[in-house]
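The complex appears here minus one protein chain, its other protein chains still in place.
When the chains are written out, they are named A and B in that same order, and each has its own residue count from 1.
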Amino acid sequence: MALSTEEVARLAGLARITVSAEELATIAPQLDIVLDAVASVSEVANADVTPMTHALPLTNVFRDDVVRPGLTREQALAMAPAVEEDRFRVPRILGEEA
Amino acid sequence: MAELMDYDEVLARFDPTLGLEVHVELNTATKMFCACDNSPGGEPNTKVCPVCLGLPGSLPVVNGRAVESAIRIGLALGCSIAPWSRFARKNYFYPDMTKDFQTSQYDEPICFDGHVDLLVDGQTYGIEIERVHMEEDAGKLTHAGASGRIQDADYSLVDYNRAGTPLMEIVTKPIGGLGAHTPDVGRAYLAHLRDLMVALGVSDARMEAGNLRCDVNISLAPKGATELGKRTETKNVNSLRAVEDALRYEIRRQGALLSAGGSVTQETRHWNEQGWTSPGRSKEQAEDYRYFPEPDLVPVAPSAAWIEELRATLPEPPAQRRARLQTQWGFTDLEMRDVVGTSGSLDLIDATVGAGASASSARKWWLGELARRANETDAELADLPITPAQVARVQALVDAGTLTDKLARSVFEGVLAGEGDPDAVVASRGLAVVSDDGALGEAVDAVIAAQPDVADKIRAGKVQAAGALIGAVMKAMRGQADAARVRELILERLA
């Protein structure tokens, strides 16, 4: 399975990572090698095998609906790159109509 | 604004198919996956913790109460409850979402395959429910800039208080065959959900506050066609009226497009309060959400016993309850419409009847004097500082002859002013009707003495003239006399 640089660029876009042309040229063949190595999984993954998503068969882990103190506003905003009017300031949002 | 076609003309040529996705914010004490305060509002970023802020290392834990609510909603909508369901991550980047994925449910929703019957203008319509699933709300964005609109903002500000509020998404299957009634049925469905959420006590269900948010899907197909047409999904349709208007608008817009030989673009559209829809993101560029089972949460596997326990807590379905109460109370359709039309009055009347009052008297007070008081202060009936039990007590005093209707209004005034319960107000304001013969007799004698000509007429057999004397006695007694006894005493003396 060969992964084209265009495909890797599309995936990087989905993953919100800017990737330079040189990086693409390095990453695409590296991913190819890994994908070749992992392709063996489909050899044994028959339809009658139940997928396993959790290491342990726990179910119904719930919390009581009781309020507990969280962070102060100062704590919440302390590490923010930009703050204004007690809110997180983020760059303008493009490509979306309100 | 787009080209629109005459509504009836569209329906003569096309069959609309409707689909509704409704998001309900639960009113649990805490958020969906953390123990933060879930009450609405508050200073920005004061109801947050490492979990709902998505800080590195934080982990979600499911609010058991929210699961209960989801199951109760599902049962009330006639759904099957999945014996085993999972949460899934919906991956996409957006600054109002702290983890850049939404914890939701994907192919294993907790409730599925439901059914509700709606009564609209005497006709019953069946609505099939596809699924009810659990997810979390996002933070609130404010757009900085002259217009406050996202398109021309210089930057945006985020408050994460709402991030993590439990959301239930209720999705219908495609509903066809409604023809010209499509907008009315859409509206009635949303009204039904609103009433149901309130009856279940799971959400405040205030549309104006965003507790209930509706996305409207609509498509048109030429009459008789077997395939559905391309649909649009209109977002932010957040009032009953708007659902009806948006549907009517989209039907007319799509009708115009198709009739002119054009085609409908499958897309997301936005509802503008001015009464039209505008295009949003086109569906061709739909995101790849890369759903996968949430590894930080374990499956939800409600036992049959737990489901039955929750079923037993369900309120009577609103329509059924209204019909039952109307029969029980003997109200006419017109009277019942007034009750249903006055927010909160059905529950209050029911409780007042439960406290011993007759249905007609309960209705009289709540829709009369008390509704008037509520209107004056722009309050909800239910927010008035008076209980159904107190209203029932006032009526009991009227029935016992201790109060006249006029005195009762004074008692209500006192209770609403915080002067205590009805008996205390009667005592402190000295409002009880006087039926003591001694006190009444004196007043009667004085009035007879003061109006001898009227007294003579009565003696001569003109009993109807007694009214003038009764009125004078009542006036002298400042309205607190038992009018029937006064009449008896007058006639006795002038026999």
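The rule is simple: a residue touches a chain if its C-beta (ideal position, glycine included) is under 8 Å from a C-beta of that chain, and two chains touch if they have at least 3 such contacts.
Criterion: contacts and distances are computed from a predicted model.
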| item | value |
| --- | --- |
| Choices "Glutamyl-tRNA(Gln) amidotransferase subunit A", "Energy-coupling factor transport system ATP-binding protein", "YbdD/YjiX family protein" or "Cobinamide kinase" - which one is the UniProt name of the chain not shown | "Glutamyl-tRNA(Gln) amidotransferase subunit A" |
| Contact residue for the chain not shown (choose from B:P295, B:G354 or B:G467) | B:P295 |
| Selected residue (touches chain absent from view) among A:A2, A:A25 or A:L58 | A:L58 |
| Missing-partner contacts on chain A, residue numbers | 3, 7-8, 11-19, 23, 26-27, 30-31, 33-35, 37-46, 49-56, 58, 61, 63, 71, 75-76, 78-82, 88, 90-95 |
| Where the missing chain touches chain B, by residue | 50, 53-62, 89, 91, 93, 95, 98-101, 154-156, 158, 288, 290-292, 295-298 |
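Operating definition for what follows: only the chains that are shown with their structure count from here on.
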| item | value |
| --- | --- |
| Centre-to-centre distance between chain B and chain A (centres being mean Cα positions), rounded to whole Å | 40 |
| Of all residues in chain A, those that touch chain B in their complex | 14, 16, 53-54, 58-68, 70-73, 76-77, 84-93, 96-98 |
| In the complex, chain B residues that touch chain A | 28-30, 34-38, 43-50, 52-53, 61-67, 84, 86, 93, 95, 100, 141-144, 149-151, 153-160, 270, 278-281, 288, 290, 293, 295, 297-302 |
